[in-house]
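A protein chain is absent from this complex, but the other protein chains hold their places.
Up next, subunit A:
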């Protein structure tokens, strides 16, 4: 008994600094966001209580609907395209073909460069007048396909979204690391039983790295919800708000002196993030994998 009390006091004392920091830098700001979301406030003059009016205004707002839709497309595109691509590449690299280390570095390399630099690079590729993409289309005789990629109502959002999906290096490295921790004995046993490489991947590797895949899916989806600089730099949400996402919308509302609405958007984002994490955990039954 005596020991347990000691242990508890010790544990509490150990946790206290972290708890204080957590409260100061997470709980307090999040609470503040929720409180401000209930106010009618321009950030300058004294605030008034608005109840849920900021939220009901949001749900009647076209830009909000577009932003939510875009964020969900983004989250699912990352989970259903980017992560599977990363898994396939990781499985192939795990077979250690010739030059796999070089390939691993090449795939990971974009993550070393600032995302802003890459985004600006793609801005130059999509450029209507001098861009590589239109230049390439002209070169192969498809000049009728030339397009103002970031300036079309239909093409702007796919253009902003799609290139990010190609950068799979981050998830690939995580998955590759997990694959290498799978014991070789499983594979030896399987090959004695005559299982092909593909069968081994499907029946041994994939089930064993499920926890990591769940982590990657969560990270990818949360990433999709947090999108900001890609849109800000390429289109600033345009044309006609068709590429808007929640964080960009939040940022603009702050600039517009709509602090209440901006914080309501922040609350929606927190809730969405929580929902995504819960759903993925459910789907992968991941609680037992120590995510």
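Just so it is clear, a contact is a pair of C-beta atoms (placed from the backbone, for glycine too) under 8 Å apart; a residue touches a chain by one contact, two chains touch by 3 or more; residues count from 1.
Please note the rule applied: contacts and distances are computed from a predicted model.
Engineer: According to its UniProt entry, is the unseen chain "Transketolase", "YncE family protein", "Probable sugar-binding periplasmic protein" or "Sarcosine oxidase subunit alpha"?
Structural biologist: UniProt lists the chain that is not shown as "Probable sugar-binding periplasmic protein".
Engineer: Give the residue, chosen from A:115, A:151 or A:273, that touches the chain omitted from the document.
Structural biologist: Answer from the full complex: A:151 touches the omitted chain.
Engineer: Which listed residue, A:13, A:102, A:117 or A:192, touches the chain dropped from view?
Structural biologist: Considering all chains, including the one not shown, the answer is A:13.
Engineer: Spell out, residue by residue, where the missing chain touches subunit A.
Structural biologist: Output for subunit A: 6, 9-10, 13-14, 16-17, 20-21, 24, 42-45, 57, 61, 63, 127-129, 148, 150-153, 156, 235-241, 252-253, 255-258, 261.
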